[in-house]
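I'd like to ask some things about the structure below.
A protein chain is absent from this complex, but the other protein chains hold their places.
Chain IDs A and B follow the sequence of writing; residue 1 opens each chain.
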Amino acid sequence: MSSNYRNFRNNVPWLILFLEAVFIVLFYFLFSGDGAPRSSISYPAFQDVNHMVIFGFGFFLTFLKRYGFSSTGFNLLIIVLGVQCSVLTEGLLAFLLQRANEDSLKRITKAAVSMTAVVISTGAVLGKTNPVQLILMTVVEIIAFHMSRWINKIFLEVPDDISMMHVHLFGAYFGLAVSSCFSEPPPRSEKNASTPKSDLLSMLGTLFLWVFWPSFNSVLAVANKKKAIIYNTYFALAVSAVTAFVLSVLTTKDGKFRMTHIHSAVLAGGVTVGYAAHSIEYPWIAMILGLLASVITILGSYCLQRCLNPALKIHDSSGVHFTFGFPAVLGALVQVILLAIKNWTNLPSLGYLVMFHIGAFCVTISVALITGFITGLILNLKPFKTIPVSKYFEDQFYWEFPHLAVGF
Amino acid sequence: MSSNYRNFRNNVPWLILFLEAVFIVLFYFLFSGDGAPRSSISYPAFQDVNHMVIFGFGFFLTFLKRYGFSSTGFNLLIIVLGVQCSVLTEGLLAFLLQRANEDSLKRITKAAVSMTAVVISTGAVLGKTNPVQLILMTVVEIIAFHMSRWINKIFLEVPDDISMMHVHLFGAYFGLAVSSCFSEPPPRSEKNASTPKSDLLSMLGTLFLWVFWPSFNSVLAVANKKKAIIYNTYFALAVSAVTAFVLSVLTTKDGKFRMTHIHSAVLAGGVTVGYAAHSIEYPWIAMILGLLASVITILGSYCLQRCLNPALKIHDSSGVHFTFGFPAVLGALVQVILLAIKNWTNLPSLGYLVMFHIGAFCVTISVALITGFITGLILNLKPFKTIPVSKYFEDQFYWEFPHLAVGF
Partner (left out) sequence: MSSNYRNFRNNVPWLILFLEAVFIVLFYFLFSGDGAPRSSISYPAFQDVNHMVIFGFGFFLTFLKRYGFSSTGFNLLIIVLGVQCSVLTEGLLAFLLQRANEDSLKRITKAAVSMTAVVISTGAVLGKTNPVQLILMTVVEIIAFHMSRWINKIFLEVPDDISMMHVHLFGAYFGLAVSSCFSEPPPRSEKNASTPKSDLLSMLGTLFLWVFWPSFNSVLAVANKKKAIIYNTYFALAVSAVTAFVLSVLTTKDGKFRMTHIHSAVLAGGVTVGYAAHSIEYPWIAMILGLLASVITILGSYCLQRCLNPALKIHDSSGVHFTFGFPAVLGALVQVILLAIKNWTNLPSLGYLVMFHIGAFCVTISVALITGFITGLILNLKPFKTIPVSKYFEDQFYWEFPHLAVGF
């Protein structure tokens, strides 16, 4: 391992620098002017999303007791790389397909929203990947996500803000597919656990995400839909938080609350309602969605951890399957049902609409699973694989600890 | 206790689910459309208040060393339930009194502001109530608060944004009245203490509250008053922070700073100036108010803890009496004095004005004390009372600790 690691050390920085140089050169050729003169995105809205991905997700992932530096640090690293990559991919696709370039603020906002997919995926392999693998995964995933979005856009005519809502779905299943290629950690690993302090820091990140979720769902929507989206998302989140507490008591031994239930289920409502928030007219529908999302998350976490994951041999570090995957599937389903209810008088047009939505869902999930699996295989090739199972979930493998003597 | 607790476990979730079902049904009947087409509240302003109550107060209350999970977790739970309850109560009252329904964003903003009362009350009983008691308290308090506001509005013609500023007063005295019905913890309880880390997390919450306080005071004000309110609140907060440090040195043995002084007194200026911020024309008045607020808070904390609380047998976990109660009383008083100075040429109208303001103050504090005391008595009835004094201030009574072996 030692010489292997020395190699790694010698190569990593040059790989990143090379990537960054390519980005700068591409920016030089692609973005000469400012694009559209006026932005449809306000700066505070962008700021909320930026805050969410950098700060909220960074601390959301700090629950592992010896992985706090890596959780927040690598999260920052992949987001800043991924945003550049995402802006470039969008720019290239717009150039190739001869679409108008967008305004600068909208570009980085869309990039930040897209990066949520990558951050969710990293949640599935948290503690099991080294920085090089994370960076490669980021680049591949962001390109795959944009490809899947453009397929949806061109062939299925899904509007931009709707196709962007597939971000949770794509992220969760891409991450799971990647994770399935990694060796599992030993079942009762002492390091794959949290402490009360790390759980509290993770709660800090979760509350941040919770508070900013309405901004996330509304940031790319058209102006006159924003208020409805904010309102519906807020109520869905509220009810899903209530349900999270209820179900946590019902499903744990002794009837106590479990922190991981709260972390994952309070956000489920926001994910689920994201698909349909613009078209929901009454808050009670959003509230029922929030309730269902929370139910599916906690029951999902129960079933997955007991039955499915051991059977499929998938290890999902921070439970993205039930935190983001299931609620997103539910959301996509509900969107189709709501559409069917609204258009049931006009059957032929309804058929088309439903087909297109189901098509977009299938395209997204297939692209995610296939590209994710391929990425996972590539990441496990010899040149990238430097981290043994015994070093999983360990900050000290990547970070200097001059304070080691002091104890954690 | 064991069987008692098993009972509790079996009942809690169904109680919450029943409550949530009632909420959803009422939402179904009450809120059919979106109400007013345009909002007078901007989304960033709402977001600030939302952030304050969920994140700021959540971490403000984390100072107890073994109660961090419950402080942040239960705070989220009661806020999401309380906001729904508050929106419903307002909607019902508006429906019964035939007033126009408000815009959706304004509704949840007002609900979030009202919830501050409940959050402050929970501060008084922090660590001494179980979740069921908290939830019942939330529902009763939010209904009582809205009743007191509507009495003020209809009989005393107090404008909406002014009557909302009674939120701190109501919260503090309601909480104290509830707390007076609970058994006191043993005087030198090892668990009723903070650690440097928990104090630092509480500082994190306090700084959040400090930064967002101008948003809180201005969010419901009319547009042309907002700037003055922000300006005055900022200076009141600034001077009260300075005074907090000064008085902390003067009142402690050895002349050191005490963290709890800082936590409570830096916010006092914001509470006090809330009542009159819209009518103060010169910043120096706000500054003097901030100074007085901080003085009354720290002297109050000194007197209460030495004399009054032991005499009255009231245990006030996070000192809401001097943190929010005293500054709010001072603010209400100052508002009347400033009004008297401004209108002293027109004595008859002045008489009316002063009477109405003092009336509103008395109504609020009476309703708070009476309903609070009744709530406290009800919460201590057998079916709700499951937590013995020895289990006060203890996360482990409610939360799973798989990491117990690791130590706190």
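By definition in this document, contacts are C-beta pairs under 8 Å (C-beta built on N, C-alpha and C of every residue); 3 or more make two chains touch, one makes a residue touch a chain.
In this text the structure is predicted, and so the values were computed from the model without any measurement.
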Residue touching the undisplayed chain, where the options are B:N50, B:N130, B:S180 or B:T243: B:T243
Omitted-chain contact residue, chosen from B:I230, B:L299 or B:L353: B:I230
On subunit B, residues whose C-beta touches the chain left out of the figure: 44, 48, 65, 193-197, 199-200, 203-204, 207-208, 210-212, 214-215, 226-228, 230-231, 234-235, 237-239, 241-243, 245-247, 249-250, 252, 254-259, 262, 266, 281-284, 287-288, 291
Touching residues (missing chain, whole complex) on subunit A: 5-6, 8-10, 12-13, 16-17, 20, 23-25, 27-28, 31-34, 39, 43-44, 47, 50-51, 54-55, 58-59, 62, 68-69, 72-73, 76-77, 80-81, 83-84, 104-105, 108, 131, 197, 201, 395, 398-403, 406, 408
